[in-house]
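With one protein chain withheld, the remaining protein chains of the complex are depicted in position.
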Amino acid sequence: MENVITFKQMHVVSTSLGECTAELRVGLEHTNPTGTLHGGLASTLMDTVSILSYMTTSNGTIGQTIDLKLSFLKAAKVDDDILIIGRTVKTTKTLAFLEADIVNKNTGDVLVRGSEILHIVKQYHVV
Amino acid sequence: MENVITFKQMHVVSTSLGECTAELRVGLEHTNPTGTLHGGLASTLMDTVSILSYMTTSNGTIGQTIDLKLSFLKAAKVDDDILIIGRTVKTTKTLAFLEADIVNKNTGDVLVRGSEILHIVKQYHVV
Amino acid sequence: MENVITFKQMHVVSTSLGECTAELRVGLEHTNPTGTLHGGLASTLMDTVSILSYMTTSNGTIGQTIDLKLSFLKAAKVDDDILIIGRTVKTTKTLAFLEADIVNKNTGDVLVRGSEILHIVKQYHVV
Partner (left out) sequence: MENVITFKQMHVVSTSLGECTAELRVGLEHTNPTGTLHGGLASTLMDTVSILSYMTTSNGTIGQTIDLKLSFLKAAKVDDDILIIGRTVKTTKTLAFLEADIVNKNTGDVLVRGSEILHIVKQYHVV
């Protein structure tokens, strides 16, 4: 396991209402001993980008993740360019249901499918 | 979001057959904007330690995470000491079912409950 | 809780390679005390129709559910017509990754999103 993981290469490539897409080139530091994207890191990417999708709709509120689920369909390897595509599927007064796919940018293959529930914290102010 | 996440402080405190426990003091770099342990990082800890629990039973095989699910029951904050307690619940020829809890070391409160499925890759040799 | 649940009304309305759609009119016997489609019954519908989608691709093999996850986005009520839309997302030698949505037929609203993993049992013969 690497001791240092960096997201410096991840950058948001597009946003619209309820959606956010980011891109990352998989580096050696993002992989596990079998040479593929680490499951926990995929969770971090998925959690981060799906919350960004929520923030396009949230009027200054923010949420805390209460549930997170990922299915790993296909591995991403070093030097693969991946897209993390987050969506806000539904929002209620206290909850938001989010999804994110991680997709191989070149082949279009879905690598990871994730879903997540946020508990919305009202009147949150980022300092 | 921090650009650099470090696990240098995480260390394994005990192992037995099918079990592994690690410890981490939560640092500012492990938290999200609300000041609590980042959901994606919790996934990484959970994934890592539950796989370590599998490696105590695996006779040199290794697995790839195909499914990962976490419930976040209570937040961990900066300077909290947390234990990540991984268990291998069941192993078949091709699958392993793992669980991990993240617990506040001082209060004993369960913060995160996770479960995970590994697809076992045979005759894997760590180089 | 009702003691008897019947699926007599559920019928398959279309299939294609890797897909199956069924339809059901929600009856009182399908609901919980709050008057909405019972979560466990939704699981049964989702499990059943997603496995039917697998059977369109399976060359006589069958699978056993090893993991099942549902998110409930919106309630279905008595007399609602619902569609259960199952898909086989990916198949490997030993696993199949399935999804199903439950949708309100008239409004198009997604009510339930589910995902499931099958462990494939080879050379299975239905008797």
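Structural remarks
By letter and in written order, the chains are A, B and C; residue numbering begins at 1 in each of them.
Going forward, contacts are C-beta pairs under 8 Å (C-beta built on N, C-alpha and C of every residue); 3 or more make two chains touch, one makes a residue touch a chain.
This structure is a prediction, so every number in the text was calculated from the model and none was measured.
For the chain excluded from display, the touched partners among the shown chains of the whole complex are A, B, C.
Only one residue from A:K69, A:R87 or A:R113 touches the chain missing from this view: A:K69.
Which of A:M55, A:A75 or A:L95 touches the hidden chain is settled by the complete complex: it is A:L95.
Interface residues of chain C with the unshown chain, by the touch rule above, are 1, 3-8, 33-34, 36, 38-41, 43-48, 62, 64-72, 75, 116, 121, 124, 126.
Where chain A meets the missing chain, the touching residues are 66-67, 69, 94-95, 117, 119.
In the full complex, the hidden chain is touched by chain B at residues 69, 71, 73-74, 89-90, 97, 99, 110, 113, 115, 117.
We adopt the following convention: only the chains that are shown with their structure count from here on.
The centroid of the Cα atoms in chain A and the matching centroid in chain B are 19 Å apart. For the pair chain B and chain C, the distance between mean C-alpha positions equals 32 Å. Annotation for chain A: residues touching 2 or more other chains are 69, 71.
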